[in-house]
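Note that one protein chain of the assembly has been removed; the remaining protein chains are unaltered in position.
A, B and C label the chains in the order they appear, each numbered from 1.
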Amino acid sequence: MPGLGTSLGRGGATTAQQDLRNADAILIMGSSMAENHPVGFQWVIEARERGATVIHVDPRFNRTSAMADLWVPLRAGSDIVFLGGMVRYALEEGKVFRDYVARYTNAPMLLGDELRDTEELDGLFSGWEEGQRRYDPASWGYRAAPASDAGGGSPGDEPDKGGHGKERGGEAEDASNPERDETMQHPRCVYQVLRRHFARYTPEMVERACGVPRESFLRVAKAFCAASGPERTGAICYAVGWTQHSVGVQIIRTAAILQLLLGNVGRPGGGILALRGHASIQGSTDIPTLYDILPGYLSMPLFERESETLAGYVGKHRTESGWWHNFDKYIVSLLKAWYGDGATAGNELGFGFLPRVDGDHSHQGYWLEMAAGKLEGLFVIGQNPAVGGPNARLERKALARLKWLVVRDLVEVETASFWYDSPEVERGELRPAEIATEVFLLPAAGHAEKDGTFTNTQRLLQWHEKAVEPPGDCTSETWFVYHLGRRLKERVRRSRRRRDQPLLALTWDYPLHGPRREPVVEEIAKEIHGRRLPGEGESDGSELVGGFTDLAADGSTACGCWIYSGLFAGGVNRPRQRQSRDALGHGWGFAWPADRRILYNRCSARPDGKPWSERKKLVWWDATEKKWTGLDVPDFALGKPPDYRPPPGAKGDDAIAGDQPFTMHPDGVGWIWVASGLKDGPLPTHYEPLESPVANPLYGQQVNPAAHAKEGPDNAYARALDPRYPHVLTTYRLTEHHTAGGMSRTLSHLAELQPELFAEISPELAAELGIRNGEFVTITNPRGMVEARALVTPRMKTLVVDGRPVHQVGLPYHWGQRGLVRGDVVNDLVALSQEPNVRIMEAKALVCAVAPGRRPRGKDLLRQLQTEQARADELRPDQE
Amino acid sequence: MRRRPDADSEERLDELRRQGAALGAGGGVLPEAGVRPAGAPMPVASAATGYYGRPLLKEPTWTWEVPLYFFVGGAAGAAAVVGAAARVVGAGDELERDARWVAALGGALSAPLLISDLGRPERFLNMLRVWKPQSPMSVGAWTLTAFGSSAAAAAFAELLGRRGVAPVRLVGDAAGLLAAATGLVMTTYTGVLVGATAIPAWNRSVAVLPVHFAASSLGAAVSLLELLGHDHPALNRLGIAAALVEVATGAVHELDADPAHAPLKQGTSGALVRAGGVLSGPLPLLLRLAGRRRAAAVAALAGSLLTRYGWVAAGHASAREPAVPLQLEAPATGARAKRDPVGR
Amino acid sequence: MWKLLRDWPLLRQLREGGDGTGPEAMSRRTRELQPKTAGAQVARSVCPYCAVGCGQLVYHRDGALLAIEGDPESPISRGRLCPKGAASHQLLTHAGRLTTVKYRGPFATSWQEIPLEEAMDRIADRVWESRERTFEEERGGRRLMQCRGIAHLGGATLDNEENYLLKKLFTGGLGITRVSNQARI
Partner (left out) sequence: MTTTGFLTDSTLCIGCKACEVACKEWNVVPADGFLFTGTSYDNTGALGASTWRHVKFVEATPTVGEGGNSPALLSWQFSSDVCKHCEEAGCLEACPTGAIVRTEFGGVFIQPDVCNGCGYCVVGCPFGVVEKRPDDGRAFKCTFCYDRQLAGLQPACAKACPTQSILFGELDALRDRAEQRVTELHGRGMSDAVLWDARGTSVGGTHAMFIVRGDPRAYNLPPAPEVPTVYQRDGWRSAAYAAGGLLVAALGAFLLGGRDGGGR
């Protein structure tokens, strides 16, 4: 989420699905919303029926394109060129919403003279250290602003660190007002730097790099840029079609820049809607089961000097100005929630208990450790990497190196059965009798069999009630984790060892109920919401806080996740509320933060506090009441007047002026330019996918320099322009199935609707290869080989990229060896690669070869694969 | 990671550039030319093909028993009529007796045939749940009930009648007349039953079918009696009449150019129908004129049976072809069995 | 017998008329037909598939699930569901659902079923042993406090409360840093 986080301040969708209804134009790109979020798509249809222009830019003409007014196919992996072209169009054709841009973004800020742009360095920014293959962002800062604050080591360049924690990204900025040029004419101001940076993203370049006819591109640019200004707004919807690229974060950045230039953030019918694919994927980042952050986007302490002590750690992450000035309150309250009385002034409130991150501990990072036999045990809970993981073949084989594996799911997924029915067993690569891994497969409870909250794609927490007891031995994760923790705490009850102190101190006294002694989920929710703890002398009776503004840094409050604080305000279970009062759904569930449904909604009013227009009003300043009011909970200090100017030395939110809507940022404005917080540059730049059939038409730099290819024998790549893999391969989901299929391939009512793996192929390619519709084809690349039914369809277009025809092949990835319907694992073709900021794999733009007929079986396939990989190795350029 | 294209891929790139140019690139997208090129056939849904050539109608679900029943029930009905006629005219007791027995046995055989065809045989009584004149099947169910019992009664009376108990003979005659009356329906209603459906090959023949089936039934009935050893000239006259009608109905179909009737002339169904037609029309006619009554009888029986199977087969073929009900220009290409145009 | 006769639609036809296609032809079952959810209890829930967050009404009676439908009052979904959401009753009730604990020992070639509590004890043992072997309190005199040998994957399909407990125990309690899930950008 750093794409949105660094640009706007928070790593979440800025708007609500219902609000799409108010848009005048909707750009859906990197998503097939109609296919993967059909019920949310009703709001797009409603907007369309009310006259909005719906635009879909996608390699395939899919169910979303079928409902759109405009559809443009582009080559998978060329998104930044297309969006960059739109940015350039907005800048050069005078489509920019100047009043908004000049006041609400950092476009007027001046940048340092030492900065060098990709224009000058053929695709690299200044600060690139070829040796360490990373950027030093020192030269990216505003003029007259220190490169970083007291914390030292500027963030964004720490190899060990992931990107989720840097939602604020602003460590490198403080409140010392940088030089500005309100006219945005100064050659070194962000606005002018931006113009020069995107100067070469012309319609002609879009045509050349994306394979989009320039007229079609211009139609799209014109239509979307028209949805701008006081009377009109446009929204952008994206999903993993943008994120699963080696430049994923920067694609989203480009969209954020476009929306800021058009004045579409924080206004009704505007914003950027990140469409997420799992019931609580937003929640699992807010309360992260991730390695690089703690609940509420607080960075995990790294194995480094600053993070030795709480003071050093806070000093590093706390900003002088902006909301993150409260950083200390949130980390301390979290420590109190976890370690309770064990967190004392004496032990830095238990800060020393927290483990330090000393490497890439992301999914892909530790899976490679696993493959190397360095891991002993693994818990897999509600995920199916044997089918859904990048380079699934490598991931399956790695499982055999574990001492033990615990899988919890509704059905026996391929991850649990890898040791006896994986393709590797069929190929003789793995033999059950030689696999030492102990496997525990535990049945899980379903959503209607337990209480709890999901956080949906628009940051909305909704409670689901337990209807029935789970069958047999099925249990909730709450039950599993609680009772596992109880057993482990037993063992350290009397331990004095340092390593056991965190476990000993861990607060684990949840009230239990029911036949299985299940923890009361509402109690956990209250812990997340936060309590004011009884002070010295006070008899206990700890009470719930009102919200995150009540949290303190002195250990007098405990809060499990500050951004969720408020979900139990007034002792009421807000996520459980079911009385929707208005279009934005207030009264139904709870949206973080503070039940704001549209973020940065201060932007919906002019700098003077009045709505930009009657048609697009949302939140405004009530001069008589002296407070912000409107149709949503203002995302702004309620009593702060529009003309407020921070006094010298003001800190935190007080340092944010009354016309600065992006309060999470130290400078209170939206960031077109991200001075630090990103590992691959302050502005988006087009790089080719790690595997591409064309040379980067814009720069000599072929791929994202900061990306990690994790190249190896089992993770081989086709080098650029490899003639043996001339086609672009992209993977996706279908409406009828869910991700790796554990929740759909097993259901007859879904399985029958899409019973077999198919490859969508253009008639031209089919003709070239003599493939007939419905026949089997084999898709190959250096990592794998899958067979699928050919679905020959004119919905797949052959594009002309850089003067040559490029065929694109589409593969949905839902099938595996188990379930009612089975098929090859498409993710065997996906490389285990990492985007630099969030370490996501590149699954949407790959290369492949296609041949008629079925793939070889068993050992023959293995032999074939090895030759493919040997070929790839010997052909790999020495630059690797 | 900086990748510099090496020599051979540069060549490849140039070659591809040439291809691109050759393809008249510039528009960014290849021309629509090769949308359905040879080698990449795709199923098509259009006004010309219908929905991927899929059938619109469902095929009949009747199993082998039903056409057999059409034959048996029809013959039995006709036999009852012949028997009654013989009785009325007083043309011979044995003939009347055997006719009654043929009718009774046919009626008795009909019910089990129909029941075993049901998806839920145990529910056969539901056939008498309601009276629906608008449903030929309902009419048939009630008719068969009446016919079966009256024919049986008539035959049974025949048995007792030998001992010359007067009232029994009276009841027997009444039953015989009732059997004859319902027998008339038995021989004809199946034509309406088949004709009044959504199957084009059937419903376009609805005006012919009852006559066709009646003649076929009569031919079968007299043939049976003849094979039982009766040589009453009336039987031969009826045989000739039946054959004449069959020649006529056959001609009607052969001369008809309606595409809906293709199944009557093409494929397996066409062969069956035509064979049935020849065996029950021209052939017995010639044989009878040549005085070969027994041979004619055998032919007519076989023809009558084949005819029924032929018509049911034609119904299947007709239901598979969407061109007629959808009024497509030409027969839909690639109409295949449900949900398998891939051709596996 | 008499009852049977009285229910005979033919007689009803004779009494009331009708051509055998109307009420006179309806069976007792049809005349007493009710939706299967009549009188059931309802729990308010949320669809477990994608992140749209459609409201669901879960109908249940005597501890058994009857049906799952959209919640018309939801301001997001307005009672509508996609095919997956519509199938979520089957998701919880289909025959292939796992309801017992399966265990596979080292080098074993088949599953065996074991009691839940026993599985929990064994898992606790494994965690403890691996943590004992791979826990590093310090490195180079600097605090690490990390359990290197255990990893976790999953969370995007779980409840917030479940993710909270997972993170709290694994990272806060056991020192496991290798924690990851489907969520990325």
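The definition used in the following text is that a residue touches a chain if its C-beta (ideal position, glycine included) is under 8 Å from a C-beta of that chain, and two chains touch if they have at least 3 such contacts.
From a predicted model like this one, the values you see are computed outputs, not experimental measurements.
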{"item": "Which residue of A:Arg63, A:Arg195 or A:Arg401 touches the chain not shown here", "value": "A:Arg63"}
{"item": "Contact partner of the left-out chain, one of B:Ala207, B:Ala251 or B:Leu289", "value": "B:Ala207"}
{"item": "For chain A, the residues touching the chain missing from this view", "value": "34-35, 38-39, 41-42, 45, 48, 54-56, 61, 63, 65-73, 212-213, 215-216, 219, 734-736, 748-756, 758, 773-774, 789, 791, 793-795, 797, 820-821"}
{"item": "Missing-chain contacts mapped onto chain C", "value": "9, 20-27, 29-30, 33-36, 38, 67-70, 77, 79-87, 89-90"}
{"item": "Missing-chain contacts mapped onto chain B", "value": "28-29, 32, 35, 42-43, 45-47, 49-52, 54-62, 78, 81-82, 84-86, 88-89, 91-92, 94-95, 98, 117-121, 123-124, 126-127, 129-130, 132, 134-138, 140-141, 184-185, 187-189, 191-193, 195-199, 202-203, 206-211, 213-215, 218, 228-235, 237-238, 241, 315, 319, 322, 325-328, 338-342"}
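Following the convention adopted for this analysis, only the chains that are shown with their structure count from here on.
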{"item": "Between A-C and A-B, the pair joined by more C-beta contacts", "value": "A-C"}
{"item": "Length of the line joining the C-alpha centres of chain B and chain C, rounded to whole Å", "value": "52"}
{"item": "Whole-Å separation of chain centres (CA-atom averages), chain A against chain B", "value": "65"}
{"item": "Interchain centroid distance [CA atoms averaged], chain A/chain C, Å", "value": "26"}
{"item": "Where chain A touches two or more other chains at once, by residue number", "value": "none"}
{"item": "Shared-contact residues (touching 2 or more other chains) in chain B", "value": "none"}
{"item": "Chain B - residues contacting chain A, complex", "value": "1-6, 8-10, 12-13, 16-17, 19-21, 23, 25-30, 34-43, 341-343"}
{"item": "Footprint of chain A on chain C - complex, ascending", "value": "41, 43-56, 58, 60, 63-65, 68, 71, 73-78, 80-88, 90-92, 94, 96-111, 116, 119-124, 126-128, 130, 133-135, 137, 139, 142-185"}
{"item": "Partner chain B, residues of chain A touching it in the complex", "value": "73, 133, 207, 210-214, 216, 690, 695, 700-705, 707, 709, 719-723, 726, 763-764, 766-767, 770-775, 789, 792-794, 797-800, 802-805, 877, 879-880"}
